[in-house]
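Take this structure, written in structure tokens, and hold onto it; I'll ask about it next.
Below is a slice of the complex: some chains, not all, each in place.
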Amino acid sequence: MDVAPPLHRSLGLTDEEFDAITTRLGREPNRAELAMFSVMWSEHCSYKSSKAHLRTLPTEGPQVLVGPGEDAGVVDLGDGLACVFKMESHSHPSAIEPYQGAATGVGGIVRDVLSMGARPAALLDPLRFGPLDADGGARNRWLFGGVVAGIGGYGNCIGVPTVGGEVKFAPAHSANPTVNVMCLGFARADELLRGRTGSDGDALILIGAGTGRDGIGGVSVLASATLEEDVLASRPSVQIGDPFMEKLLIEACLELRDAGLLAGLKDLGGAGLTCAVSETAAGAGLGAHLDLGAVPTREPGMEPFEILISESQERMLAVVRPDRVPDVERVCARWGLAASRVGTLRRGQGLRVTSAGNLLADVPPPALADEGPEYHRPASRPDWLDALREDDPIRRPPPASLEEAFLAVLGSPNVASKRWAFEQYDQLVQGQTLVPPGGDAAVIRLEGTLKAVAVASDGNGRYGFLDPYLGGAHAVAEAARNVACTGARPLAITNCLNFGNPERPEVMWQFAETIRGIGDTCRTLGTPVTGGNVSFYNESGGSAIWPTPVVGMLGLLEDYRLRLGIGFPDADLLVYLLGATRAELGGSQYAETVLGMVSGPPPALDLDAEGRLIDLLVRAAGADLLASAHDCSEGGLAIAVAEAAIAGDVGVRIGSGSTGNHVALFSESASRALVTAWPGRERELQRVAEQMGVPFERVGITGGPSIEFEGLFGVSVQDALVVYEGAIPSLMSARATDRG
Amino acid sequence: MDFGVQMVVELKEGLADPQSRAIHESLPTMGWDNVDFLSVGKYFHFHVDAPDRDAAVEQATEMAERFLSNPVIERFDIRDVYVADAVPLETGE
Amino acid sequence: MTVRVGVVTFPGSLDDRDALRAVATMGAEPVSIWHGDRDLGGVDAVILPGGFSYGDHLRAGAIARFARVMDAVRAFAHDGGPVLGVCNGFQVLCEAGLLPGALIRNRSLSFVCRWVNLRTENPSGNFTNWPDGEVIQIPIKHGEGQFVADESTLDRLERGGQVALRYCSPSGGVDDGFNPNGAARNIAGIRNQRGNVVGLMPHPEHAVDPDLGPTGGQAVLEWLIASAHARQPEHAVSAR
């Protein structure tokens, strides 16, 4: 026996998986083959614990051009235009080297979008950290500061604007921050590329950076082992990003696309060449020959298995008709990029890897790419949940001072302005950002048309913790609502599911429930899932992060001139609250900030009501009835009112009618939006709302220097601004400078 | 007593080093085609008030490990520790 | 005759396409120029755009200034041709010695992207088509935008009316509270003595389209285009 069982185990393969490989090959795998299987059958690449659940998600709709399975999903924007988008996690490397971890996360997601043949057009960065001020705050500040700098450092340098994201803080994320990045890009539908294409004889050309030892074992070690004290042992798994090289790759690949030189394009991410080549061959229904001697290496003396699974950044694999190879080389040379013919697609054989003429591996591509294991892991509802949900903050007495409670919630890091982060990002490059970060959703114009897309990311950790089904459902609903508040029609989602160790039944239950919530909501709202990413093992010492589904929603505006902002644009506009407010404080920001509780049942979600609200927003915006719209979510009506006043620098007077107490102010009932109507269009708005069955209430009128809740309290817009804008900068000013 | 410390922090061997590569690769266009290796790092120079030389080295090492470098990707090297009281700050040029 | 404005693309230039688009918006003809070109293709004005040329490794602009096209840019500038360096382009002009001073890391050590108020300066009125004392809005986005020079150089810049833009309050007051990067004397942009070479940290190409925000960049591009226009043969003759 040339491979002893301990080797496969130390590579993260179980005995059963090893046996399955042996059966599939009809012999035991050799060393190189074992390395290939270990990365391709890792959780990260094979989705072995999650795919049974992911399969239940709705993925189809007339707007979906490419669903899950390719490098990124693609949605039809009409008029022959398409949007490619995808979200991914880079939490594990970011926990030990925040700058480079986040930076290389951006690099990876951008290449996913590029590999579909689209020009990357915008980035979003949903982030979760531990609290900035509590014990351990110094490390959390170091992580937050480093991650933001890394996202900016990479995104700013490749000329892709960062237009949105989230930053939320919770103790459950102290040991394990969550760093997700989302990219979207545009292409004409007829110029889209597929990774999984190619014909017999096509050349495989490796473009970009040299292959080094970095990221060896990164996939199987980093993504399937829990972060423990011994983080230093995982050193080589953090990589150094080279955004300059990435920019050249973007331009070169788009030039190759425009010149019609590509039969296919694939990014090299997790599992490196092994993944790119096996997926390309399997997708084309062919075999392939891969010559490791032709791969430019960064260091001398690399072993074959290292070249096979290296995750060196900034590389792409192009599938090219043999007669086009010289043209491809010429374009790459012009951009100063290496282009090496490393292999060929071949009919009727496996993936045959050679080096200096020796056959090192011979594996059927589908065995690597498609036939990974699938687990139905046990799931069970955690027993601690009931007690937690029983303890409903609604039963607590009102706060001593509503004004103080209001200012505390407004200045809580979850609610407060994230300007500290997004000012470190280039939001404007490419010249299409109609609505930059700070609104409900970013709006990006499609150059040369009246169309624009709106995009938002959402996910409420407390809700997911207290009720994972609702956590998933609310993530979709809130993202859709955010998009609709710009006037855009929600089209489809991508997502990133961040969880603890799936081998623990309670984590698996959280995961399954979350997926159920996402699926139900996507079905009702007609927004299919086009792709995403699962990040497990976000836990240390047996304590996991909160179940953290993050949803990236894409919407379409047919005429960007009718887009809405969140700010009150003027005085003397009537303010309406659309949707019904219930007595729901469970899991609210108010309960966390003012009462110090994360408990109770999260707000209910009536999916049909949500759908009606979204339809109303889109219709009212399209008919130019609305002057502004802002969704009501974290912090409730009080915070929505404050944010709209601050954003517009216009005060507001909210009548005492239905906002007379803390519940009305801070309830986080779903499916609500705060809107203003253009003068003279109020009746029409009311008529449409009635007709569409959306409850509404006139709650106030804009104008004056302050935010007045009649009969309760008033705060000047300026004072509110100082609290809202000042919170995070003041916490971060205590930050020790990032290392060096 | 004041001890001067000079320290160099560089990326670990084996990691991609885009900065050094970009600078190295641009040299030939400026007429320097005879440079066969180039690496850029950070240089720290500081003065520590410590009871003795050993204490100064110990603190410098701790500062490097905990703050001035990230051992996940970088290595450091203390190049010099000297009695600073007598030496002017500009050791350069 | 329409003015042809060349925009140089270095490896790592990012706002080159935005500059080309802005030139077209302003009614001039945009012309793309490659860093490896030996000549400027007969353009009437040149923009060195923003971005991270060569990754901004070593120092922003340090490698780009050795690009082949820079010989032609230098000759064009010496000949009086209008040259506008934006952000990274400004850094390249300083590294190339076409403008004095240097741009170092922002005081905050962080990249900063925001709209700022800028006061245009042309105290002597010597620099045709550049307004004096107007407050305009243009966004900045840079990590190394802190303009520095020694005191005597700064004094010389002031005396020669070579400060083109300063960060200021909404009403035009120059004070440190409105200085986004720590720049000496709130300087956001300067010109050479002759006034034909201008370097700015703010991005005028991102402030010409009313859909995207204020249009303070139009004044800058109008200066560039008008300067180019005045040099075209028929005008040059009549100007003499």
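A, B and C label the chains in the order they appear, each numbered from 1.
Keep this in mind: a contact is a pair of C-beta atoms (placed from the backbone, for glycine too) under 8 Å apart; a residue touches a chain by one contact, two chains touch by 3 or more.
The shown structure was predicted, so the numbers you read here are calculated from the model rather than taken from an experiment.
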item	value
Composition of the entire complex, counting every copy that the file contains	A x1, B x2, C x1
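The rule we apply is simple: only the chains that are shown with their structure count from here on.
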item	value
A-C compared against B-C, more contacting pairs	A-C
Inter-centroid spacing, chain C versus chain B (mean Cα positions, whole Å)	36
Per-residue overlap in chain A, given as positions that touch at least 2 other chains	242, 244-245
Overlap residues in chain B, where contacts from two or more other chains coincide	18, 22
Chain A - residues contacting chain B, complex	96-97, 100, 209-210, 212-214, 231-232, 235-236, 238-242, 244-245, 298-299, 312-313, 736, 739-740
In the complex with chain A, residue positions of chain C that touch it	11-12, 14-15, 17-18, 21-22, 50-52, 54-57, 109-114, 139, 141, 143, 203, 205-206, 209, 211-212
Contacting residues of chain B [partner chain C, same complex]	18-19, 22-23, 26, 29-30, 40
